[in-house]
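Worksheet: one structure, shown below.
Every protein chain except one is present and positioned as in the full complex.
So that you can tell them apart, the chains are marked A and B in the order they are listed, and the count of residues begins at 1 in each.
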Amino acid sequence: MNVVSHEDKSATEPQSKEEPIITARNVDVFYADKQALNGITLDIPANKVTSLIGPSGCGKTTFLRCINRMNDLIDICKVTGEIKIGGQDIYDEKVDVVSLRAQIGMVFQKPNPFPKSIFENVAYGPRIHRLVKTKGELNDVVERSLSKAGLLEEVKDRLDEPGTGLSGGQQQRLCIARAIAVEPKVILMDEPCSALDPIATAKIEELIDELRENYTIVIVTHSMQQAARVSQQTAFFHMGNLVEAGVTEQIFTTPQDPRTESYITGRIG
Amino acid sequence: MTDFTKQSPGLKRRHAAEIRFQWYGRSAIFIALGFLFLMVGSITMNGIGAFTQTKLALEIPLTSEHISVDDLEGANYDALVKLALRNTFPDVTKRRDKRKLYGLVSPYASFQLKDQVLADPTLVGKTTKIWFTASDYVDMYIKGNIDISRDEKTRKLNNAQIGWIDAIQKQGNLEKVFNSAFFLGGDSREPELAGILSAFMGSALSLSVCFLLSFPIGIFAAIYLEEFAPKNRWSGFIEININNLAAVPSIVFGLLGLAIFLNFFGLPRSSPLVGGMVLSLMTLPTIIIASRASLRAVPPSIREAALGIGASPVQAAFHHVVPLALPGMLTGAIIGMARALGDTAPLLMIGMVAFIVDIPTGILDKATALPVQIFLWADSPERAFQEKTSAAILVLLVFLVLMNLVAIILRRKFEQRF
Partner (left out) sequence: MQQIDIIGSRGARPLERAIQIFMVICSVIAIVITIGIVFSLAFEAYRFFQLVSLQEFLFGLQWSPQTAIRSDQVGAEGSFGAVPLITGTLLISAIAMATATPLGLASAIYLAEYASPAVRNIVKPLLEILAGIPTVVYGFFAALTVAPIIRWTGTEVGLEVASESALAAGLVMGIMIVPLISSLSDDVINAVPQSLRDASLGLGATKSETIRKVVLPAAIPGVAGSLLLATSRAIGETMIVVMAAGMAANLTANPLQAVTTITVQIVALLTGDQEFESAKTLSAFALGLLLFIVTLVLNIIAQFIVKRFSEQYD
């Protein structure tokens, strides 16, 4: 994977060693008159974990929310440029956001299970998208998703109990199970561990590592240690610009840009 | 990877459901607001006519054979009006027809004549043209509210009467003028003379009593509860109590007024005093709730600053917190008063539902109130009263709009962001 920073516009087409699943080209985002992202160009490889890091307010979450068009929900938000997933421009007017989001799962900063039973939480997606025909199939999907999220053992006897009654870490894994249940290709995670304690965080990180086999994961994190632990690729954002991106190890050991170095060594952020 | 642009039949159905769902919301709003416009619109159309009134002029022979300058009080004005009518239409001879003819002017025409003559005795001695209030049927006919295509026997005006009216109109002796009697008169059995001033004064007096009672009590209670009361079961109980009082049906307050103010304390029935007391029971919770919200919006830093320089808690509250919260309290009070102005049911219980001709001048006089007057007129069968009812509603609505506007302006002007 190769990345071009905003400043270096001469090389707009990164040569890729492997086929990226998500490609962003010159993505600008405006909130009313305020520009939140400046010409982001980034490739995200399939079946890997890519982490987006940077100080708060740098635009990493904004970029993440562009990938499944959650920014559409904000009236004053305007996105220009091009984001392709699997070769399709997701901002094309023919694209149906409903069908897009069904294939791009999302896990949020704070665990947000629906005030329904554990079973109903996971079954919600398959139901609305009519992915299953029979009750038996639905049971299978729920069980499989919970098992992939590493939660099945803990909750299999109490699927009828409310999801809000679980612990924070369990709730977040339930949210991951809920996202997996609609069989997305990509899972976006917005600081999924920021509200959790270290033990729960460790479990989620372990889970992310397992999930990478079947899914492409993009994770926003404010913790550099987490980025270093879970991701193979890292992109560093600063003040709405993509400063540097590449293999995680390389970003952390030999950063090219002085700003990246300052951030990693703890001088900004 | 599936095509994002592909729409499966299921997805099409889901999007259709989405559109449908939005239309439910739009239609609901449309129905509710449509009803509002229909109601206010039809009442306006109906009531606007009451602001004008039909008058007709008669040549009154105020000659010495009918009236003497020495005895203006004792003259038979009624006969004079009738004579003038007969003179205008000399070919009316049958008794029944004459009675119909006399019905063209209001039964109070003779009083109007007397008033004019007494005011200007120089009129006596010559035949003078004098304007009289036409009867309500003539008024309705002129305003186009009587369907003349209907069978003569089923309508209030027969063909002969219509002929007379048309004749008077041709002579230029009939005109529509601004209906000052409606704004300056009290209630009357005759729709053409009925006015809202007595009811309006009744409302004004009741609301004054209501304001004087509920505003001070309301804000002092709010200040205590918000600034001084310990947060314990007792203050919690008072709070629940106030919230519940705010939701008690207004007629129940009327029952309380009847049983306690009238029967137990023996206060005068039908008086604005009791009306205002009953209304204040209802506005009190509103004022307390609004005032507490307004006090809560004052940041604690202001209290701390005052206490920090050695003010006592009472001084801190009354010198620093209350002045900042006062506009909000006043807004709440005005909104409470607006609601009290429109409330009818409790006033029915305490007898403010009487037929009041005289304009009340004190809080112990017998009085009625604007909404009660509307209720009374709405019950009257005459078509002309329907018009009056609608007009009285318009007046009531204008006052409500004004009060709310004042509240909004107050809120805008003093709105502070802390």
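Going forward, a contact is a pair of C-beta atoms (placed from the backbone, for glycine too) under 8 Å apart; a residue touches a chain by one contact, two chains touch by 3 or more.
Quick caveat, the model's predicted, so the values are computed rather than measured.
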Item checked: Partner chains on view for the chain not depicted -> A, B
Checklist line | Omitted-chain contact residue, chosen from B:M140, B:A194, B:V209 or B:L281 | finding: B:L281
Check: Considering the whole complex, which of B:N243, B:S301 or B:T361 touches the chain not shown?
Finding: B:N243
Checklist line | Residue numbers in chain A that touch the chain omitted from display | finding: 68, 70, 73, 75, 98-103, 105-106, 108, 110, 112-116, 124-125, 128-129, 175, 178-179, 182
Item checked: Interface with the unshown chain - residue positions in chain B -> 14-15, 17-18, 21-22, 24-29, 31-33, 35-36, 39-40, 42-43, 216-218, 220-221, 223-225, 228-229, 237-238, 240-245, 247-253, 255-256, 258-260, 263-264, 281, 284-285, 288, 312, 314-315, 318, 338-339, 341-345, 348-349, 351, 353, 371-372, 374-375, 378-379, 386, 389-390, 393, 396-397, 400, 404
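The rule we apply is simple: only the chains that are shown with their structure count from here on.
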Next item on the list: Going by the contact rule at the top, pick out the chain A residues touching chain B in the complex.
Entry: 85-86, 88, 90, 92, 94-96, 98-100, 103, 128-130, 185
Checklist line | chain A partner contacts - residues on chain B that touch it in the complex | finding: 1-7, 10-11, 14-15
